[in-house]
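The complex is shown incomplete by one protein chain, all other protein chains being positioned as in the whole.
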Amino acid sequence: MSFILTFLLMFAFWMLLSGQTQPILLLLGVISSLLVAYWSHDLFIGKADIGQGIVRFLRLIRYIPWLLWQIVLANLHLVYLTLHPKMPIEPTMMTFKTNFNTDMGVFILATSITLTPGTVTVEATRDEFVVHSISKTTAESLVSGEMQARVKEIEGHRV
Amino acid sequence: MDVKTIITAVLLFTGCFFIVVAAIGVVRFPDFFARMHPAGKGDTLGQALILLSLMVYEGFTLITVKLFIIMVFILVANPTGSHFIAKGAYVAGVKPTKAHEEVDISSSEVAVSSTSKKHCGVDSAS
Partner (left out) sequence: MFEIAEIIIVLAVFLVLYRTIVGPRFFDRALAANVMGTKTVVLLVLIGFVYARPHFLDIALVYALINFIATLAILKYRESLGLD
């Protein structure tokens, strides 16, 4: 099952990148997709639950517009800090505890923290995050924990 | 000057503005961890806006799909790469300019450690 799915994804990617339908190119695409799928299907999908993966992917799509809006806010904040003549920054490092079940949740939260206003992930594990924040107000917005609740909702976490 | 050209120009030069601001930030911020911020955020949004403007300019062809693939890849890879550099610096012992704080997110109160000499990885009070 994972072999067939990997093969189909790889062949779709080949078609997107080449965009030509001559028989020799299609044959080469099938051969290379088969080779890649044979060597790496256990790494790419493996024993993962495919149905749960699709459900999580749909939840992730619902999360993305909020994240894009946060990215825009983050950049406006960054423009203000960079072009201000006195540069009003107060850098601090902070540690907080989390409890995630999957590595995907850790990855999404770490990327989201990096992309949202004023904070950058420094170290991320399932139990603990180290975050560098650049001003006081942004640190307080992270403490409210809204983002963590959203990521746990994607993960399917029952609190 | 139709509508498509105007949208393209606005997105393109907004993206250029964010990229230049990111470059200024990388040069101007005082210490390493502060420089992470423009590198992780400004570049990501800047390139996304420029590639989006080119997608609007091109219409819907195969080129648009390739541009979309490049955009999504950089949107995922750029924060990951900057996080990797930050982790390397943290493990190697690059110090930020201010003292360390302990924040407990579950009880949503900020407990600032009064002694600034506290070690980073050890979390005691929470």
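The first chain written gets the first letter, and so on, giving A and B; residue counts start at 1 in each chain.
Just so it is clear, a residue touches a chain if its C-beta (ideal position, glycine included) is under 8 Å from a C-beta of that chain, and two chains touch if they have at least 3 such contacts.
The structure presented is a predicted model; accordingly, all values stated were derived computationally and were not measured.
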>> Among the chains you can see, which ones touch the chain that has been omitted?
In response: B
>> So one chain is hidden, and I want to know which residue out of A:4, A:17, A:35 or A:72 touches that hidden chain in the complete assembly.
In response: A:17
>> Considering the whole complex, not just the chains shown, which residues of chain B touch the missing one?
In response: 8-9, 12-13, 15-16, 19-20, 22-24, 26-27, 32, 35-36, 39, 43, 46-47, 50-51, 54, 57, 63, 66-67, 69-70, 73-74, 77-78, 80-82, 84-85, 88-89, 92, 94
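The working rule: only the chains that are shown with their structure count from here on.
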> Taking each chain's centre as the mean position of its Cα atoms, how many Å separate chain A from chain B?
Replying inline: 13
> Hey, which residues of chain A end up touching chain B in the complex?
Replying inline: 16-17, 19, 71-72, 74-75, 78-79, 81-83, 87, 89-98, 110-111, 114-115, 118, 120-124, 128, 130, 132, 134, 139-140, 142-145, 148
> Which residues of chain B touch chain A in their complex?
Replying inline: 18, 21-22, 24-25, 28-31, 33-34, 36-38, 40-42, 44-45, 62, 65-66, 69, 76, 79-80, 82-83, 86-87, 90, 96-106, 108-110, 120-121, 123, 126
